[in-house]
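Missing here: one protein chain of the complex. Every other protein chain is in place.
Going by the order they are written in, the chains are A and B; count residues from 1 in each one.
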Amino acid sequence: MTARNYLTEDNSLRSWFFTTDHKRVAVLYAASITLFFFIGGAAATIIRLELATPQADLVTSDVYNRLFTIHGVIMVWFFLIPSIPATLGNFVVPLMIGARDLAFPRLNLTSWYLFVLGGGVTLYAVFAGGIDTGWTFYAPFSTMYSNSHVVLAVTGVFIAGFSSILTGLNFIVTIHRLRAPGLTWYRLPLFLWSLYSTSVILVLATPVLAMTLLLVALDRFAGIGIFDPARGGDPLLFQHLFWFYSHPAVYIMILPGMGVVSELISVYSRKAVFGYKFVAWSAVAIAVVGFFVWGHHMFVSGQSPFAGLVFSFMSFIVAVPSAIKVFNWTATMHKGFIRFDAPMLYALAFIGLFTIGGLTGLFLACLAYDVYVTDTYFVVAHFHYIMVGGMVTAYFGGLHYWWPKITGRMYPEYWARAAAILIFFGFNMTFFPQFILGILGMPRRYHVYPPEFQVWHVMSSAGASILAVAYLLPLFYLGWSMFFGKRAPSNPWQATGLEWQTPSPPPSHNFATTPVVKRNPYDYSLEGEARPQNA
Amino acid sequence: MQTWIPLWLPGETAHASAVDLLFAGLLASSVLVLVLLFFLMGRFAVHYRAGNAGADRDHRTKKSWHWEVSWTAATLLAFLGLFVWGAQLYMRLQDAPADALPVYVVAKQWMWKVQHLGGQREINELHVPLGSAVRLIMSSQDVIHSFFIPAFRIKHDVVPGTTETLWFKPRKAGVYHLFCAEYCGTDHSRMTGRIVVMEQTDFEQWLAHQDVSGTMAEEGGRLFRQFGCGGCHGAGAAVRAPQLDGLYGKAVPLSDGSIRIADERYIRDSILKPRARIAAGYQALMPSYEGKIGEGELVQIVAYIKSLAGDARPPR
Partner (left out) sequence: MPETPADQFVDMRQQHETAQLGMWTFIATEVLFFGGLLLAYCVYRIGDPEGFAEAARHTKIVIGTINTAVLLTSSFLVAWAVTAARLRQGRMAGLLLGFAAVLGLAFLALKGVEYAKEYDEHLIPRLDFAYAGPKATSVYLFFSFYFVATGLHALHIAIGVVVLAVIGWQAGRGRYSERYHSPITVAGLYWHFVDVVWIFLFALIYLPGRAS
């Protein structure tokens, strides 16, 4: 017999599709992004199969170009950007701050509908023939030369962009205005500092993408010539506008992951995060400084070398707060009581893989070296280390950590650990060879390639097959656990956050009475005993 | 040269070696950080695991300021060092040597068209002499491409509507990969070619053996007359227009008070967008040739105008 909770409250379809409960919206998002993850993953599978041989033997060039484009578009806008904020964030934010819901619950549901609409339009573009511009839509190829459904695709992304903006808006206002009594800014869990910083970027950067995509659509559809050199336009202006959004976008993707890791490292070391204020303000610093580095995507584009100097310098600066976080997480483990539950395995993997990805980012920030490796597989490896090795890993860590709270069930621990280890192994085998390909000079977005590169491509594709299996495992055991998993107590991890001081799964209104916060987050005794924030 | 498991592509210019040294520095610092991090993480995970009740967990570090400032400062210092190193090398790459041999490149979907000054043309190949610096003057007929020579560790986007330059000085004869490195459509991955570095004498022989209708400057002069440029820019013209003899490389005062150096880009822009920059003391009368002259012809006209300055020195 289970108590009434947000899942059992009303099980009609209507109650789900017209819900204003942030927890249900989170579940709706989780289902949608999982679908998109597998579509993007399917594209990746075909890409890696094709790349196992130097010739074009599996698909034609036009199909290949559409595959890598759709892989990028779907993974960036329909998986990575919404993943943690819209699923874990939507679920956990009101609980963590002791509120009954987000500031604007109906806006939250609207966000989801916009997301689904945008996704639908984009998928329609895919099935109607696809797009072959790369997820970066560079002009004038996208505006004047591509024979594919560019306008449809940018429309889909434009719509999804508003979904992100509204989510960010909701989080900013919620964190400012709906905190429980006693919950000062410096008592906020670090997950919220990260989500707040992410939301600032969402709100300020995404509109620029919206405008850029609108201009691309108009240039293509109405021939206004904004990026056409023959009509006085400048292709480089497109790049500046695009990267002004897309660089902060990568921080939209990674900051929530860092927030999750802060939570996990603390719980599974039974210790407060070392240097709380530094980690908190590092998130803010990354968000702010991240707006000033976009030109590092354009070092060889023809932009002025002096601009290059500024952007390179700022790119090194923006790496500092990330380094601060890594040092603080490691220091948190010192003299803790370390447990190796699956979420902790993911958190540790994040620290290692994100650091590798981040260090290779320094290679790219370094002007003269970037001239060599930009537009090669080195960049591909770099961003996959951060996005997949970092972000997706953190997402899985958070998903497993909050799974008992979301579903009321425990996942099977040994399967989860096995999957985490297999993911780690498969991931490195897929992407490490790509660094080597990059320093050998293999360009990106190549369908056919010189035969000397084959051995690394084969290794990468072999790793990808392991990774594919590894990513399927959670689909099965998490799905199984929803019906057959052990029922979870309110606080299975004996953590300190407010979200653990209410039943698993929570009732619709989250808390019977509004909690009053009396402590810092992560208040563990010297023996590792948790002292909840409202105790 | 080909090993079954390639781990390294040798660099074949002095710049490439400098880049490789920079790579070594970046790699060494990264490995250092990673080893330190993995060691600490590993040690803490093992020694402070929950099962190890006997570990000393007293005297936990409370004051975090010292640590924070120390590791932040160390990080900043290392990063600044790497920034300066990379920036210096990059700025050196911006300035071609004064005696560099100019070669014109026009990129189009999906091939590289190369023109030497003497009128020799190549498709997807670039023959250059050993021991001489080469300066590429590149433009695109359609979309953005990127000229990438991995062995020389250099790359530059080739953008429609403007001229970009790239220089290198090979030091070893051989054949090296040329790749297009900016996605440009269907056959992007087939837009590849060869850089053929030859001994000086072999190169001269090769030049002499090519089928040539005229040097670039000669072709450009023919086009100059064909398009009627002499009607204004020639001696005794009815309309007053800037004289082009000796123009290339000179500082040109403009009507808005600024001064521009007449490089390839200035000459090209003056033909396609003449009203954008008016020479001081002249009126905005020149018609635009946008859409009337193809990229291949444009570079020939530019070569012709450069030849009027007597020497082909890059303007810097």
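In this text, contacts are C-beta pairs under 8 Å (C-beta built on N, C-alpha and C of every residue); 3 or more make two chains touch, one makes a residue touch a chain.
Because the structure is predicted, anything quoted here is derived from the model rather than measured.
Colleague: From the listed residues A:Pro105, A:Gly182 or A:Pro305, report the one that touches the chain absent from this view.
Modeller: Spelled out, the listed residue whose C-beta touches the missing chain is A:Pro105.
Colleague: Given that one chain is not shown, which residue among A:Leu152, A:Met211, A:Val288 or A:Met482 touches it?
Modeller: Missing-chain contact among the listed residues: A:Met211.
Colleague: Looking at A:Gly156, A:Gly233 or A:Gly463, which residue reaches the missing chain?
Modeller: Considering all chains, including the one not shown, the answer is A:Gly233.
Colleague: In the full complex, which of A:Gly223, A:Pro451 or A:Gly479 touches the chain missing from this view?
Modeller: A:Gly223
Colleague: Kindly note down the residues of chain B that lie in touch with the hidden chain.
Modeller: Looking at chain B, the ones touching the missing chain are residues 275-276, 284, 287-288, 290.
Colleague: By the contact definition given up top, give the residues of chain A that touch the hidden chain.
Modeller: The missing chain touches chain A at positions 94, 99-105, 165, 169, 172-173, 176-178, 203-208, 210-212, 214-215, 218, 222-226, 231-234, 237, 241, 244, 509, 514.
In this text, only the chains that are shown with their structure count from here on.
Colleague: Provide the C-alpha centroid distance between chain A and chain B, rounded to the nearest whole angstrom.
Modeller: 35
Colleague: Within their complex, state which residues of chain A touch chain B.
Modeller: Touch residues, chain A against chain B: 61-62, 65, 132-134, 138, 140-141, 144-146, 229-230, 232-236, 269-271, 274-275, 278, 299-302, 305, 308-309, 312-313, 316-317, 319-320, 323-324, 326-328, 330-331, 333-340, 348, 351-352, 355-356, 359-360, 362-363, 365-372, 374-376, 436, 439-441, 443-450, 452-453, 455-456, 526, 528.
Colleague: Which stretch or stretches of chain B touch chain A in the complex?
Modeller: Chain B residues touching chain A: 2, 4-9, 18-19, 22-23, 26, 29-30, 33-34, 37-38, 40-41, 44-45, 48-50, 55-58, 60-61, 64, 67-68, 71-72, 75-76, 79-80, 82-83, 85-91, 93-94, 109, 142-144, 146, 148, 150-151, 153-157, 159-162, 164, 177, 179-190, 192, 273, 290-291.
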